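Note that this complex is displayed minus one protein chain, with the remaining chains in position.
Letters A, B, C, D, E, F and G mark the chains as written, and numbering starts fresh at 1 in each.
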Amino acid sequence: MNEWTIAIIKVVFIWSWTLLIATIMTWVERRGSALIQDRLGPNIAGPFGLFQPLADGIKLFTKEEFAPKHAHKILFTLGPVLFAIQAFSAYAVIPFGDKIVINAKEIVLQVADVNIGFLFVLAVGSLAVYGFVVGGWGSNNKYSLLGGLRATAQLLSYEVPLGLAMLAVCMTYGSFSLREISLDQAGTFLGFLPNWGIFKQPLGFLVFIVAAYAEANRVPFDLPEAESELVAGYHTEYGGMRLGLYLFGEYVNLYTLSALMVTIYFGAWHIPYVDMSSYLGPLAYGIVSFLVFFLKCAFFLWLFVWVRWTIPRFRFDQLMGLGWKSLIPLGLLNLFVTAFLIQITV
Amino acid sequence: MGPVKQRIASEDYVTINVGPSHPAMHGTLRAIAYVSGETVLGTDLEIGYLHRGVEKLGENLTYHQFIPITDRLNYCSAIANNVAYEMAVEKLMGVEVPVKAQLIRIIMTELSRIADHIVLVGILGVDLGAFTPFFYLFIQREEIYEIFEWYNGARLTNTFGRIGGVESDLPEDFETRWHELKKGLEKAIDETDKLLTHNRIWMDRTIGVTPISAEDALSWGFTGPCLRACGVKRDLRKDEPYSLYSQFDFDVPTGKHGDVFDRYMIRMIEMQESMKIIDQAFDLYKQLGPNEPLMAKVPKIIKPPEGEVYHAIESPNGELGFYIKSDGTDKPYRIKIRPPCYMIFQAFDELIQGEMISDLIACLSSLNIIAGELDR
Amino acid sequence: MDWYFWIFAVMALGGGLFTITYKDILPCAMGLLTVFIAMAALYLHLNAPLVAVFQVTIYAGAILVLVLFVVMLLMSPGEKIKKSQVNCSNRFMGAVLTVGLMIFLGIGTKGLSDMIGAKELPEKFGNPGQLGIVLVQKFILHFEVVSVLLLAALVGAIYLAKKRI
Amino acid sequence: MALKDSVSRLLQNDLIALEESAGCIFAEVPKDKIVSCLSSLRDELGFNFLSDIVGVDNSALYEAKAKKAKKKKDKEGEENETPEPERPALPRFEVIYLLLNPDTNERLQVRIRVPEDDLKVQSITSLWKGANWPERECFDMFGIRFEGHPYLRRLLMWDEFPAHPLRKDYPLEGMGEERHLIYEPEGEGHWT
Amino acid sequence: MNGFETIFLYVGMSFLAISAMLIISALLGPLRPEPKKLETYECGVPLLDPAHKRFSLRYYVVAVLFLIFDIETILLYPVAIRYQVFARQGWAIFFEVFIFVAILLVGLFYAIIKRGIERE
Amino acid sequence: MDITTVTLNHYIALSVLLFGLGTLGVLVRRNTLLIFMSIELMMNAVNLMLVAFSHYKADLSGQVMVLFIYAVAAGEVAVGLAILIALFRHLKNVDINNFNIMKG
Amino acid sequence: MAKPVVQRKYTLGERIYLVEILKGLGLTWKHFIFNFRASLKPGPHTVPTCWQYPWDRREIAPVFRGEHMLSLDEKGREKCIACGMCARVCPAQCITVKKGKVKEGEEEKYAGKFYPASFEIDLLRCIFCGFCEETCPKSAIVLGQGYELAQYEGKECIITKERLINNFKAALDSGNLKPPRKKVPVAGAKEKKSLKSGDKKGSKAQEA
Partner (left out) sequence: MAIEAYSGDGWLLTKLEQLINWGRKRSPWPLPYGTACCGIEMMAALASGYDMARFGAERPSFSPRQADVLIEAGTITKKMVPILKRIYDQMAEPKWVIAMGACACSGGVFRTYSTLQGIDKVIPVDVYVPGCPPRPEGLLYALLKLIEKIEKDHPLHKKAVLLKGELQHGTQR
């Protein structure tokens, strides 16, 4: 197997994997919300309603695709496409396990381990705005436009705290590479804690997770599509597969963000106090590391759902206020505390 | 265009059409909001999308046939409408309703008050993005429906009561059902309270949003919880005690600022007060024998004497009054309904000025505008 | 790895051409986005990964968004800029000027490059860390000055935007 | 009754009639005095809460009465030739203002009569803000015009609706009015 | 190969797959455009005025603030990644960064005072 | 990355072409926003040149320079667009030919 | 006394968002776990608050006002005498009764002297108020428990006499028949009046 084959296999795998996660997330969200709300949720399509996302997908696939008269035809299609591509691409540099050894060939469970690591995620993440701007503006509808503006302003505002939290991370680890950061988290910290990022950067994690929720447009930050205010926000005019792309993209984003959180703050594939690689064979280790990583992600994915059905949403000015007046100062504080600690420890 | 547009001289606005088919507009209201950025400069209201000609219809139906129509006014609390109408006709005829019937009416009205407030709180939550309390509360509402259904066979539009009394006795298992419901309700209210009241996001969203002063509220004709939220302690059950309300011990919660939070809290407390009233009423009811009369002696065909009457009760939304003019035939000559939210909704434009788009939704939900009684 | 360069060079040029010729403003911006992304890819090729990411983050993720914001604020998609698309009086002059400029620049830089002469790439050239070290060692003053510049820009922009003429 | 006394004392000459029906007190005042009457009621007797405004079309009532009277007359025979002393015909419409004194919880209904040929009434929106929509509704349903109203437009029916539906001569099922499906004019340019 | 090719492969594949989805969907779905269907949705009433009258400039202020702070974080990244190295050489860089950030914080305060990011 | 045939000259050519496109854009377009975009194009061309030089001359200063250019570009766009907005409020369009109030 | 509305000043716990959010999360988690456990149980009615409609129905009250039926007496004769009372009292005017005189030899089919030659109820109009049932002097028309009334065509919703009678038969077979009504006690209505007021006001009673 040469490099390219491996690369293609990895790409195809992770692509379908994210897609799968996104579909399953649709189901999890529906069933989860239903169970939280004392009802059952979809349970007719397939066992436990597992095929519900499939049905939705088919439905959306075969729904009429049209662009309203006043919409800008190119942009109207471009919006969701941009959004989905961005969502899918961001996962490229995030690991999904440690490494697997087949035929004495070491395969790193990551599409690409690049030296700019999470900066790539941030950069691609900052392109998410285009999905909203282009879609919202292209629909030429007031609700869409307002939703698009809100989405953009919100995404922009919360990108800064996200960046600040990452800055502190990169100070602590001295690297951008997510793989290096993950590898660094083996062992213990201060002798008794798992050597996870969260224990080194508790404040940073707080800032990060709040900003991540905002980036993902989840409750309490789901203003752009605030159903009760702006009908359906930026995708008011969308139906059919274009809408499907937006919805999918959102879940893929969730997955990316969860994976990022796990990689940076929750010890990636490491199990605390246990060094798996010494017990397991190379192949088994690869698979177990993948599973561990995924389970950790699953928790965060579930957290997204869980929080969504618990709290109300912000108002726009409060959202902005939270971002600029609380999170950014907190992020800066975190930055300086980190710098200070490094300064006195080296 | 309306006076709102004249008022807003600056060109710096965008009109956002909210409704009629808008998730927050409950289907039939329409507000054209003039916004600048996210700030609402004013709103033009358009109502009448659910004007079904009830008043005209009333002139063409007999007194009895009109009872089911009143169900369809404020469909969140249909029973209160029935009672208001029946009491107005009874007042016109000078009929004394038996005690047992009155107690049943009170129990049912208070139940429907709870049901109404449940809808309000639930929808307010949904409109502000908190979906779960809606579901918790609606489970209990379902239980209330169950009681209604076992009482006289319909869940929502009960056609409750007859002129001169009620049509049937409480079912035998009412007591167990009520106790179950009460437990569930207390839990649901408590859970809603936990999920919302102290949550900072909720507080931010509701405290200080669209407040109104007591004077303004009175001038606009506010009644009911919305008026009490401004600090005016006015409740027809206490002030003009009709039926047997003077015998019960309950509190009338009042707010201070008249903002969304107060309106919400008032409803939360009122639900508990209503539960108290039901308990007391049911205690009284139990003392009465099974063969106590349920109906006053009224003729088969109701022909009130010539005259006119206005009678109001405290419906969940506020003062619900019926003006009835009779010309001595079996059909009312003129029926005029005084729905509470009709007067309240007028003030919407004034309430919302200078607030934000999201507040528009919060305010609307907190006023509990029911299109059925708004437009009639 | 020639294909890499050629693909993205063509992408950049195509995007640029699209930007300055298309009649509708938001697609133009999309063209510019293509240019930015192609440039980022080229930077990767040139061992400047950090610059490449920043290119995307800042140019595509911030500056262009700012422009789009203004587009969203000021224009509508129906508002075709067809009629006022091209500044006819300037067209000819512009072309002539541009070609002249390009020749001049091309010769100039070519000369410059010949003057300096090629060097061997050191190991790990362009690693993010190295960039930091260079920044701190050589350009620390600039670094501070930039913050003042940014402050000035911020204040100026807010002032102007809030001001009513 | 104390309320009756104080009302009659306050309104004195303006009071046309003060009657009680089923426990509700109806005071009738002249049409053109309505604003002053209501404002004095509000300021001096504390009726500072306006519940609602009711419009009534009495034409059918009068007709029925006239018919009855005629029948009676017919029945009574021809011997009573002298016509009954004709009362001056009452105006067709009446408007009733439902007032409330929130402190004493007394209610007072103030009635004015509006003849068909002079459908103009002074608006009381200056006294109560809340009178806005009830007056509009009255206009919508009966065609009574309130002068001085800031924005007298149809409230419940759509603007182009031709009739006043609560008048007694309007059939219950309407006269086949349909709201036109207003679609915006074809072509661009309308909104850009 | 330093991994970037793989990334572009990945992106390219996403693009292909997504376009394929849209195309298949367009083939499968019915298409019955009618003039009324193509109208802009506005809660069921005719459009009142264009969607694109001017919206508030607060959004612009937010975007500007973001731009500036984004640059700030970007400029800090190269410093941060080798911060541990610099830290060994003393406090100089700490204060440099501190001043850098502090100057920009002034801008943030200015914006907050001017109420640029909340209600106007 | 092994670069065999793509030389600095290629990059110079590309950069100059882009710069030319940018200039052309500035000169022929009348929409101010498009002019802004063209200016960005020109800046990008310059950046490309800097990075290319830095690569072929093995000197990282070029890349650092680019970072600073980003800052400058950001400042320029922020203020420039703010001015544009202020002008737009006045003139209600974004056509460059109308912006002659500066002439006095 | 006026009950004060709860405090509106933010406590520290409220101020920092997290405490209340965590509390809320705990609450929803409790619900989730409870329902999750329940949903794994076999059987149609697992989550206690959710009725899975086609297989698991709520109990309908015996007095429920659903689809109408025309009842037969013990001998299987139609009770209705086509008096038209129900049609007159119906607020929606959705009942049409055509009178037919019972011919010779048909007495065992009809209880009265007259019978409804046709009896149609327009369910699309009917508002299920129960007035027809209440007024019917012979307790012939009864509102049953049928609630699955949806149809593809509007005209299928106009139910005819056959269907009304079939409804009754089905209800009889399944034992879902309403209990006989109980008379409503009327104030001051002593022995002699009871008959008169009984047929007006004697409504369904529903001790289930």
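Everything below uses one rule, namely that contacts are C-beta pairs under 8 Å (C-beta built on N, C-alpha and C of every residue); 3 or more make two chains touch, one makes a residue touch a chain.
Everything numeric here is computed off the predicted structure, so don't read it as measured data.
Chemist: Just name the one of A:239, A:272 or A:329 that touches the chain not displayed here.
Modeler: From the options A:239, A:272 or A:329, the contact with the absent chain belongs to A:239.
Chemist: Looking at the whole complex, which of B:134, B:202, B:222 or B:264 touches the chain that is not displayed?
Modeler: B:134
Chemist: Among D:43, D:63, D:116 or D:173, which one touches the chain that has been omitted from the display?
Modeler: Final answer for the missing-chain contact: D:173.
Chemist: Considering the entire assembly, which residues of chain G contact the chain that has been omitted?
Modeler: Residues 49-54, 57-58, 91-93, 122-129, 147-154, 157 of chain G touch the chain that is not shown.
Chemist: If you put the missing chain back, which residues of chain D would it touch?
Modeler: Chain D touches the missing chain through residues 156-158, 165, 170-175, 177-183.
Chemist: Residues on chain B that touch the omitted chain in the whole complex?
Modeler: Within chain B, the residues that touch the unshown chain are 20-23, 26-28, 48-54, 56-57, 68-69, 71-72, 75-76, 78, 119, 134-136, 138-139, 141-142, 145, 155-157, 371-372, 375.
Note that in this section only the chains that are shown with their structure count from here on.
Chemist: Based only on mean CA positions, could you tell me how far chain D sits from chain E in angstrom?
Modeler: 60
Chemist: Of all the residues in chain E, which ones touch at least 2 other chains?
Modeler: 1-2, 4-5, 35, 39, 42-43, 49-52, 54-55, 57-60, 63-68, 70-71, 74-75, 77-78, 80-82, 101, 111, 119 - these are the residues of chain E that touch more than one other chain.
Chemist: Could you check chain B for residues that touch two or more other chains and list them?
Modeler: In chain B, the residues touching two or more other chains are 14, 17, 22, 38, 132, 136, 139, 195, 199, 201, 356.
Chemist: Would you mind writing out the residues of chain A in touch with chain C in their complex?
Modeler: 70-72, 74-75, 78, 114-116, 119-120, 122-124, 126-127, 129-130, 133-134, 136-138, 140, 145, 148-149, 152, 156, 159, 174, 176
Chemist: Which bits of chain B are touching chain D when the two form their complex?
Modeler: Its residues touching chain D are 2-3, 47-48, 51, 53, 55-57, 59-60, 91-92, 94, 216, 218-221, 232, 234, 239-240, 307-310, 312, 319, 321, 323, 325, 327, 333-334, 336, 338, 342-343, 345-347, 350, 375-376.
Chemist: Under the definition above, what is the set of chain C residues touching chain A in their complex?
Modeler: Touching chain A from chain C are residues 24, 26-27, 30, 33, 49-50, 52-54, 56-57, 60-62, 65, 68-69, 71-72, 76-78, 127-129.
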